[in-house]
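What follows is a structure written as structure tokens; I'll ask about it next.
Removed from the display is one protein chain of the complex; every other protein chain stays in position.
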Amino acid sequence: MNFPNLPQSELLRLYESLTRIRLFEERIVERYHEQEMKTPVHLCLGQEAVAVGVCSRLAREDYIFSTHRSHGHCIAKGMPLRLIAAELYGRESGCAGGRGGSMHLVAPDWGIPGSTAIVGGSIPLAAGAALSAKMQNNGRIAVAFFGDGASEEGSFHESLNFAALHALPLIFVCENNFYATNSPFKARQPECGIAAKGAGYGIPSVTADGNNLGTVYQVAGEAIERARSGGGPSLLEFETYRWKGHVGPACDFEAGCRPKDELERWLERCPHRLYRDGLLGSGQVSCADLDAIERNLRHEIDDAFDFARASAWPDPATLLEHVC
Amino acid sequence: MNFPNLPQSELLRLYESLTRIRLFEERIVERYHEQEMKTPVHLCLGQEAVAVGVCSRLAREDYIFSTHRSHGHCIAKGMPLRLIAAELYGRESGCAGGRGGSMHLVAPDWGIPGSTAIVGGSIPLAAGAALSAKMQNNGRIAVAFFGDGASEEGSFHESLNFAALHALPLIFVCENNFYATNSPFKARQPECGIAAKGAGYGIPSVTADGNNLGTVYQVAGEAIERARSGGGPSLLEFETYRWKGHVGPACDFEAGCRPKDELERWLERCPHRLYRDGLLGSGQVSCADLDAIERNLRHEIDDAFDFARASAWPDPATLLEHVC
Amino acid sequence: MPWTEIQADSGRGRANFEPLQGCVRELSYRDAIREALDQALTRDPRVFLIGEGIDDPGGVFGSTKGLAELHGRERVMDMPLAENGLTGVAAGAAMTGMRPVLIHMRTDFLPMSMDQIVNHVAKWSYMTGGSVKVPLTIRAITGRGWGSAAQHSQSLQALFAHVPGLHVVMPATPHDAKGLLLGAIAGSTPTLVLEHRWLYDRTGPVPEEPYLIGAGSGVVRRGGADVTLVGVSYMVGELMLAAGELARTGISAEVIDLRSVSPLDEELIAASVRKTGRLLVADTGWKRCGISAEVAAVVAERAFDALRAPVRRICIADCPTPASHVLEQACYPDVDGIVAAVRGML
Partner (left out) sequence: MPWTEIQADSGRGRANFEPLQGCVRELSYRDAIREALDQALTRDPRVFLIGEGIDDPGGVFGSTKGLAELHGRERVMDMPLAENGLTGVAAGAAMTGMRPVLIHMRTDFLPMSMDQIVNHVAKWSYMTGGSVKVPLTIRAITGRGWGSAAQHSQSLQALFAHVPGLHVVMPATPHDAKGLLLGAIAGSTPTLVLEHRWLYDRTGPVPEEPYLIGAGSGVVRRGGADVTLVGVSYMVGELMLAAGELARTGISAEVIDLRSVSPLDEELIAASVRKTGRLLVADTGWKRCGISAEVAAVVAERAFDALRAPVRRICIADCPTPASHVLEQACYPDVDGIVAAVRGML
């Protein structure tokens, strides 16, 4: 475990963020069967460390663009849970007034101009935000979150080229969880890895352990520092694994989608437990500290879900509002 | 000059092909002002060696897919000049019955399923032909011709990935003439080169002198041999230069599109003269041999243009034929 | 050529919602598609399937389930997420002797490949003077509901019907799902087969033997005298329900299932409206420049003098699809809306 050497407050901030995502996603798993969240959910359980490691290094004004699997990124970026929960419940008080659902989380005030469910779509949009930041010279940077599947889309290549050409303040963050829906990596790509693509554009690129929060924090920090100081884009490939099925709260190995022992190996490398163990091992915090954080988070999540369920439905008469 | 060590007959075959393209293109330049060829022409003057070096290593049944700048490729592949000339003149006897014009040359019997004027479009089509050959196990290979500009399109990346994944019998042949219309390479790509992209997919990739026919012949031969023996795709970047403007028979440096000294440097590296000098220097042929070849070619071109101009117009009543 | 042995079925005028004569076997729309693919793969070595995850345990909502095991993963191929490139790959294979079926889980992914579909596939036959055909079939599925929202619920047939050089078919019954798909695979024209997810569980009579339905012919699903209801895909069932409802108050509605939106069976539509004098068109897609516009225009050209009421168009609302259930319900047309619209025309 590459455990980060950081002040206690920062270590706890990371723990809190990691746990917030974990508990929020678990709450969805718990409640999804009630069929009140009438929107497909793509959970990031097992992948939380990437979101936290990257977003904890960003300023609130920095931009992230996410995908269908966006909960973790948005939570780590600071988006209030109420806005997310209410959107999942299709309410007017949701971040998109119920128009977007789970796949289109948005929070401009937290640097989230939106999320797209079209694979690969987030990448050029983030490049555009980076261009915008560069033109406005406002010191912001942009992050494109995307999956291994998205790295096969032409938009990835087109964005790498453009970002390299203009030395954009942009971080390409690929969460390689080795599957796109149920298609394994090797059915879709030769075994060269995704980071290998960056070299063709002269973009600093690394492959790193996405389940080790310390590693993500460090690698992302270096890339962000480079971007912010005019050093141009970086490509970060984080290897990780999703615990649940592609969509919905269930596991998928029983259905034959993936081998069970593969999942088990990755469960042993749970990013949350690894970080928690490291934290306790560092001697800087006690179990009680962490339990207190968790308790607070559970209240925060209770509040978000209560808020969502108590919120009004959008008025069908407003159906045609916000089209243009 | 990397002059190839080949039997005389093969050396002369190459010379004939190189000269056929050169003279055909020059004939277009001569006659275009008459405004009887009512179709945009994208001439390959200065780039002929790539077409010849590659196509001379292919069997008639092998596939090539070309672009807006396709004359050279099609001629080198063996397509009869009559079919091309008549198409330029918009006649029924043209390769596409007058429907395609200069940018869509086609000759299935010579392994040319077509050409596309959408930049990047030829690449996945050629990959499809390679897949088809592989599935039919018919021993054929496919070549995608494209320009440096096309290497920026997502279709390039998508095709590299797919070809590498399936070890397709496909050669990516990029003619890097350093411009896309009037946009210089450096306004569009970082200075990594196009061959550098192949490494990210584990594809053998080289950058080579596209004005040296011997080099092209050798490099292409190796790649073709690899493809035919099941070794998968290759990416060949040939550096070359176009002498005329992007479209039409005129030069463009007066208009400020490109620096004149750049053109002059490349004119000194004329692929035709380089090869001719090498050939004569090799002592295997005499000037008279070459002149005889040229004379025959001029007759062939006269015949093609005469045939074209004497051919019937397509019948407007057939306008809607061949839509589906 | 195995296809030549199969009798093409124009099908015009037969009400396929009634049991087919002599056909007792019922199949779901899903299984009808699967059977068509299985038969095509079995009979024609040139046929192969390609699509994201088509060989996985789900098998594209069941429509390709088990086919990889039966025919091998070389002929039932998974693919990278690269829709435009892979459309080009499939097209290139089709130009050189194969008959690929490219499969998309959602119609929404087709815009990724518009360049290859619109600029290449649709134009290749024409640009080559007919010398190179592109016998490519593209299947794509439109869904509805469960908060799938704007990027996972589109019904984009009009974008393709607009472009010459393509056929676009939209089966509403299991029988047509099999026949239109086999017709597409057997034909030499690139064809989009647009399916509707909400029809996948519907069952109906489906002959076991392969049969081909060519693009371009609609069918009258129910005869009537007072109003012509024209629809496609999922909306045909809604029109049938509406027609039943209207019959209870003495209104006799004729229901036409277009089956094919390109080519369009103009004569079938015009003849019906010349008889009934009224037209309502129901589409799964948007109104502006949509299928409903084309049908209305055809009637304005060919049967304007028969019209005794304004034409009505029932389409999805003029907005991207919202996620929230309450907005979804307001967005999609329903039977009540159709019935009310017809009553307003009389």
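The first chain written gets the first letter, and so on, giving A, B and C; residue counts start at 1 in each chain.
One rule holds for everything that comes next: a contact is a pair of C-beta atoms (placed from the backbone, for glycine too) under 8 Å apart; a residue touches a chain by one contact, two chains touch by 3 or more.
Predicted model only: the values in this text are computed from it and were never measured.
> Write down which of C:49, C:95, C:159 or C:219 is the residue touching the left-out chain.
C:159
> Quick one: which of C:118, C:241 or C:335 touches the chain that's been left out?
C:118
> Of the listed residues C:48, C:126, C:211 or C:234, which contacts the missing chain in the full complex?
Checking each option in C:48, C:126, C:211 or C:234, the one touching the absent chain turns out to be C:126.
> Among A:28, A:95 or A:150, exactly one should touch the missing chain; which is it?
A:95
> Touching the left-out chain: which of A:159, A:183 or A:311?
A:159
> Which parts of chain C are in contact with the chain that was left out?
Residue positions of chain C that touch the missing chain: 84, 108, 111-112, 114-115, 117-119, 122-123, 126-127, 149-151, 156, 158-159, 161-165, 262, 264, 279, 285-286, 288-294, 296-297, 299-302, 304-305, 307, 309-313, 318-320, 322.
> Contact with the hidden chain only, please: which chain B residues?
37-40, 87, 90-91, 94, 96, 98-104, 116-120, 149-150, 152-154, 180-183, 187-189, 255-257, 313-314, 316, 319-320, 323
> Could I get the residues of chain A that touch the absent chain, sorted low to high?
Touching the chain left out of view, chain A contributes residues 63, 65, 94-100, 104, 106, 108, 113-114, 116, 118, 121, 123-133, 135-136, 142, 154-155, 157-159, 161-162, 165, 321-324.
The rule is simple: only the chains that are shown with their structure count from here on.
> Among all chains, whose Cα centre is located farthest from the one for chain A?
Comparing chain centres, B lies farthest from chain A.
> From the C-alpha centre of chain A to that of chain C, how far is it in Å?
For chain A versus chain C, the centre distance works out to 37 Å.
> Using mean CA coordinates as chain centres, what's the chain B-chain C distance in Å?
It comes to 41 Å between the two C-alpha centres.
> Using the average of all C-alpha atoms in each chain as its centre, how far is it in Å between chain A and chain B?
Going by mean C-alpha positions, chain A sits 46 Å from chain B.
> Can you pull out the residues of chain B that are in contact with at least two other chains?
If we look for residues of chain B contacting two or more partner chains, we find 154-155, 157-158, 161, 165.
> Could you tell me which residues belong to chain C and also touch two or more other chains?
Touching at least two other chains: 79-80, 82, 84-85.
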